[in-house]
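Please see the structure below; I have some questions.
For this depiction, one protein chain was excluded, whereas all remaining protein chains were kept in their positions.
Moving on, here comes chain A:
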Amino acid sequence: MAKMNMLQAINNALMLAMAADDKMLIFGEDVGHFGGVFRATSGLQDKFGKDRCFNTPLTEQGIAGFANGLASNGMTPVAEIQFADYIFPAFDQIVNESAKFRYRSGNQFNVAGLTFRTPYGGGIAGGHYHSQSPEAYFTQVAGLKVVVPRNAYQAKGLLLSAIHDPNPVIFFEPKRLYRASVNEVPEDAYELPLGKAEVVREGKDITLLAWGAQVDVIEKAAEMAAEDNIDCEVIDLRTLAPWDVATVATSVRKTGRLLINHEAPLTGGFAGEITATIQQECFLYLESPIARVCGLDTPYPLIHEKEYMPDALKTFEAIKASVNF
């Protein structure tokens, strides 16, 4: 065990994965000698050489297309998109190509080894284009897996799973936790399962569900609620596609109430999908409407960032409203 922040845990995961697989390549904008604008790939070029860890020209669709080509011919590309806000130029390569490679070819070709890593989320005064949470654009795409860790320990284990998973995975890293989240992290390689949610805190009155940096927020809200004698169960979804319906449904059948929190805007956000599914699975168990505490349906604002964010206080209010319904 060693104390690591999330960046160190990610860097450590990449180091271990590259050492174990000589087909693995890391590339993106500024990831080479410089080690990435957040330093997630620090030291990798020195250790594994310029052929295996390198800068690309500044072109997201090129990075994604290049990654598809590498993976289609048996390599293990781990491509970085500098900010999730800039993944949209690569949307076509990811949605029409990566996601459909196996299906459209009748499993003659696939991009099994492909992983995209990208920092996402707000809380860092990033304004419109350094704050977005675009996960819901990808959860609708058949063929993709979407994974979001909540702390350093999770980041290492889930990233190693994502790299080894035989499907294309988008790995969203909550950048406001890059240095803020510090855990005891095993120094050896380990994996955490994809497609499995984790019950972080057990409770009986209401289920709170989030992913990434927002898990910390709902945990804080749960503590506030505990002072009012409301006993919250907290779940980290971890994988959004395919998501763990069973764990969430089991919890809601126990508590009778569900609150979902995400930074992305409310309308069309992934909470909508969870709400519809849980309403169908748990109709006879629900004692109040499923609550969604999300970002506003606006672009991510700069000066009103605090007001925009679905913070612990907004979550606490929604918990009370649900319990008192």
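Everything that follows uses one rule, which is that a residue touches a chain if its C-beta (ideal position, glycine included) is under 8 Å from a C-beta of that chain, and two chains touch if they have at least 3 such contacts; residues count from 1.
Operating definition for what follows: contacts and distances are computed from a predicted model.
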"Light-independent protochlorophyllide reductase subunit B", "2-oxoisovalerate dehydrogenase subunit alpha", "Na(+)/H(+) antiporter subunit B" or "Energy-coupling factor transporter transmembrane protein EcfT" - which is the UniProt name of the missing chain: "2-oxoisovalerate dehydrogenase subunit alpha"
Omitted-chain contact residue, chosen from A:74, A:193, A:268 or A:289: A:74
Chain A residues that touch the omitted chain in the full complex: 23, 25, 51, 54, 56-57, 59, 61-62, 64-75, 77, 89, 92-93, 96-97, 100-110, 112, 142-143, 145, 166-167, 195, 242, 245
